[in-house]
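Note that this complex is displayed minus one protein chain, with the remaining chains in position.
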Amino acid sequence: MSNPFYKNYSPFKISEIFKSLKLQFSYDNLDIDVLDIKDLVNAHNAEITFFHSKKYSEVAKKTKASFCITTNSLKHNLPTGCVPIIVENVLVATSIVTSKFYPDSVNDDFDVSAINIHETEFKEKVRYGKSVLIGNNVSVGSNCSIGHNSIIEKNVIIGDNCSIGSNTIIRNTIINNNVKILDNCVIGKHGFGFFPNNIKNLRYPHIGIVIIEDDCEIGCGSTIDRGSMSNTVIGRNTFLDNQIHIAHNVKIGENSIIAGQVGIAGSSVIGSNVKIGGQAGISGHLKIGNNVEIGGGSGVIKDIPDNTKVMGYPAKSIREFLKEKK
Amino acid sequence: MSNPFYKNYSPFKISEIFKSLKLQFSYDNLDIDVLDIKDLVNAHNAEITFFHSKKYSEVAKKTKASFCITTNSLKHNLPTGCVPIIVENVLVATSIVTSKFYPDSVNDDFDVSAINIHETEFKEKVRYGKSVLIGNNVSVGSNCSIGHNSIIEKNVIIGDNCSIGSNTIIRNTIINNNVKILDNCVIGKHGFGFFPNNIKNLRYPHIGIVIIEDDCEIGCGSTIDRGSMSNTVIGRNTFLDNQIHIAHNVKIGENSIIAGQVGIAGSSVIGSNVKIGGQAGISGHLKIGNNVEIGGGSGVIKDIPDNTKVMGYPAKSIREFLKEKK
Partner (left out) sequence: MSNPFYKNYSPFKISEIFKSLKLQFSYDNLDIDVLDIKDLVNAHNAEITFFHSKKYSEVAKKTKASFCITTNSLKHNLPTGCVPIIVENVLVATSIVTSKFYPDSVNDDFDVSAINIHETEFKEKVRYGKSVLIGNNVSVGSNCSIGHNSIIEKNVIIGDNCSIGSNTIIRNTIINNNVKILDNCVIGKHGFGFFPNNIKNLRYPHIGIVIIEDDCEIGCGSTIDRGSMSNTVIGRNTFLDNQIHIAHNVKIGENSIIAGQVGIAGSSVIGSNVKIGGQAGISGHLKIGNNVEIGGGSGVIKDIPDNTKVMGYPAKSIREFLKEKK
């Protein structure tokens, strides 16, 4: 859970957390401070964690968290030092508590901190166009250019020799060296993640970021959403064409080539040296191996092993696809 | 035919309307004023209507319009008080006459009335970014924010607690309360509606608007076109992901969830509690029921009844699809 950018508003009394969850709760020290929310592995003393599926039972047994949001049927796995907080829906409750610690990660209203670049330290070191805006907590390396009307909102690190196009918006993103991001992109917005509810959908926080490694190129009109609980990563020397959508938590390896209008749904992991043809779509939570080729227009709905060429909807071996379709 | 925004340039003498249609016409009172153009049901005395298909014969018989653009073979259905205007192509003629009454609804040249928000009444009540523009006939409720470089062109009503992103353009649109529209969207542009003609295509007027109901969210880079003769509607608490295209006259119900890069073609009606996977496409003039689930990448080319899960191209029962594709 990498989280360099979002302000943690802790401490909160455990009594406040109970109140947020609308729980009536008897606990001998309602005044105790809680400092952060983390996953089962990373949480420590005075922190809160969550445990929503028995597949994490072994990890749960060793958690060092002081509190854990969980269910009645799972709570017996927790160590004695960890106080269970019993809720109906663990993920919804986790979302509510995470929003309390990191309220700035829930909504993506425009960045009020952004000011014109000629009022900032960057006016000397960056080549920039008209009406470029820069938010708080931004750094830019040497030999970079930022095009007209682009907005580098708060929480962005840009390396050396990078070129940002015009009309592009970036926030909550780390860009390494020699990266090109073309025009009209939106990078680092929260993902399409929420709990559906017929009264009013509940957005969950996105405390992940976008990381774009060295030598990448991102085409015009593309959107790359930041992660919710992990990061969205574009690997070194990977090139994206125009109008591509990369959803939250997606990880793409190195040297991959992704053609126009491709969409990759949330949390899928794409290997290195992967080629994806135009308009192909990849469902969420899949694993696409290294050296995979996916034909244009394909719809991938299951994992693809290394060194495979696939095509079709659902995508299958390209040889099989072409034989069937003759 | 809801039409709160477009200026009606009436009255026109009936002789002028004949001239626009290049018709030579003998009528005893060429000086009579015509006040508006409406459909068969809503037209009244001193107004003109149109009648192009015998499936509207029953309605035509009761129209209160003074004039009706129609064909020789249909005119006998009209009541005696309604003067038929006989043309070769009713829809083309209707388009020409509508353009006469509502010339501002044909083209979407940029709004020259838009000025910087800090020169308007909104500077006190709206949180806004740099270079925000506001056109004529705009209202904004309480507790709203509008991001950098966004343009609220003429004819927009925004409710309370709304958040508009940066680089977004909105016109001819009613937005209710608690709506979020993210970055780089274009909302309320005319649809892709015209009469093909090898000399020069003839655009028809778009006198409909876009209505976005309470609690909706519209993702980055999305386009929602306004209606031609009816409105485009996004129902309450419906969420759209990034890079979605909603064509003119589409109506979407409540609590629906539409993933990235989906496209819905003109005049289709989508129910409530519908889930549409990424990159799915829905053809025009279809009816998708309530509680329907459409798999990512599907191509829907016929109506889908309530409570159905479909997938594939053309989309069929998801069970059948997966069985066939094994």
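Labels for the chains are A and B, by order of writing; each one numbers its residues from 1.
Criterion: a contact is a pair of C-beta atoms (placed from the backbone, for glycine too) under 8 Å apart; a residue touches a chain by one contact, two chains touch by 3 or more.
Given the structure is predicted, the values throughout are model-derived calculations rather than measurements.
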Exercise. Identify the residue among A:182, A:212 or A:229 that touches the chain left out of the display.
Key: A:182
Self-check item: Touching the absent chain when the full complex is considered, from B:129, B:205 or B:221
Solution: B:221
Practice problem: Using the touch definition up top, pick the residue from A:237, A:267 or A:283 that touches the left-out chain. | Solution: A:237
Self-check item: Option touching the unshown chain, where B:53, B:107 or B:142 are the choices
Solution: B:107
Quiz item: In the whole complex, what residues of chain A lie against the chain that is missing from view?
Solution: 127, 129-131, 145-149, 163, 165-167, 178, 180, 182-184, 215, 217, 219-221, 237, 239, 241-243, 254-255, 257, 259-261, 273, 277-279, 295-297, 312-313, 325
Quiz item: Touching the missing chain, which residues of chain B?
Solution: 107-112, 114, 116, 131, 133, 149, 151, 167, 169, 184, 186, 189, 192, 194, 196, 198-201, 221, 223, 225, 243, 245, 247, 261, 263, 265, 279, 281, 283, 299, 301, 313-314, 316
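One rule holds in what follows: only the chains that are shown with their structure count from here on.
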Quiz item: For chain A and chain B, what's the span in angstrom between their mean Cα positions?
Solution: 35
